[in-house]
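Can you keep this structure in mind? I'll have questions shortly.
Every protein chain except one is present and positioned as in the full complex.
For chain A:
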């Protein structure tokens, strides 16, 4: 195969593919090589098959935000001419809230969502009004941040100033406690954090407002045929323009000329050369495995130490013998809340008490349940339940202890599911569990964090790549863009804008 390219991407995750497809669309002559160790493109935006169970499982939720008329993602996909090729499902509901003593649905339109919350929490009406005003201003400004930096979105500077001063340093937990005194209401609002891999004590409030704004006001859609469909379409675009998506190939090292500018990569299929290399893998992994020693990298590593990985997930994939809607799972998405009001996630360093960690992550944190059958009946009767987790209390994959722990997790999550949705009992045909170790294995993401970096209150680690000492090296992933496909596409667009600079 040809060994010289204009640019090489290390990793074919959704961010690389989004970058590549936009790049070749804008510059049809650019020759791009995208390399991934996995045998399918998409990174975490993929699916896996279990033919014996007649099942195809999507790895992520494949819920796309920003798919309304004014949505950032819709605009980018339209520019690429992809909206027609994607078969989208739009849901009426944001999610169904499941408490042990009551269940109610929350709408996917922000106006109706407010009405639903007012109906359930009438005593919080003034607090809710103020919260939605805050969301409308600061959530919107955060959402259009990339546009703002490119001069396409006019911002009120006083609002921006206020937000950076007063909201950036608050956690979601602190902000919601200051604003609402009903713990159930706080849990409903904080539940959205699971989309970006953070509990309310982890996430920065300003960033969180932007996520809520994106998912509630800019139009949600699910991709039929799983997120793999989107990844495949993007990979096809790259190949149609003369690029190459080289799969099943491990990148071992990035090569640099006199160590000052990049000139290629060493892989399991030999060397490939280019003067620009875009790293899609986790930067923690990249900095420890892909670069030779270089004096300038010490500073990068110091800055990187401040970039926290997001929470990981433990996920239960299952099939049922009847459509899940007939078994009490009426919504595309349900959030299942525990009875314990004041649980705390054990800190990342405290994996000393395994039982406490299991109790907290599996039984007491919010569980998200997706009914894929409602989104795409042709895919089969498939459900998927997620809880945020931490790799710290998981032993290494090949040990007996790991197997036992996986078994315990499966039982705990199933039991919780049966408690919330008793009609599922006796109808589950096939079950499989993935742990934070599974994500680590498939993506090389440190801490098993499928989402990328945590956007907490300390944002200094997010600029670890500024002034990178080897010119031509770029970082491109949810670790710099922020978790979610929409952020990945937005950041990729910004990188394409910089191609000619």
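Here is the rule we use: a contact is a pair of C-beta atoms (placed from the backbone, for glycine too) under 8 Å apart; a residue touches a chain by one contact, two chains touch by 3 or more; residues count from 1.
To be clear about the criterion, contacts and distances are computed from a predicted model.
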item	value
Name of the absent chain as recorded in UniProt (options "Na(+)-translocating NADH-quinone reductase subunit B", "Branched-chain amino acid ABC transporter permease", "Acyl carrier protein" or "Sulfate adenylyltransferase subunit 2")	"Acyl carrier protein"
Contact partner of the left-out chain, one of A:103, A:155 or A:356	A:155
Touch criterion as defined above, residue of A:29, A:378 or A:498 at the omitted chain	A:498
Options A:98, A:145, A:282 or A:365, residue touching the unrepresented chain	A:145
Contact set of chain A toward the excluded chain (per top definition)	145, 148-149, 151, 155, 157, 160-161, 164, 168, 206, 299, 458-460, 462-463, 465-468, 471, 494, 498, 501
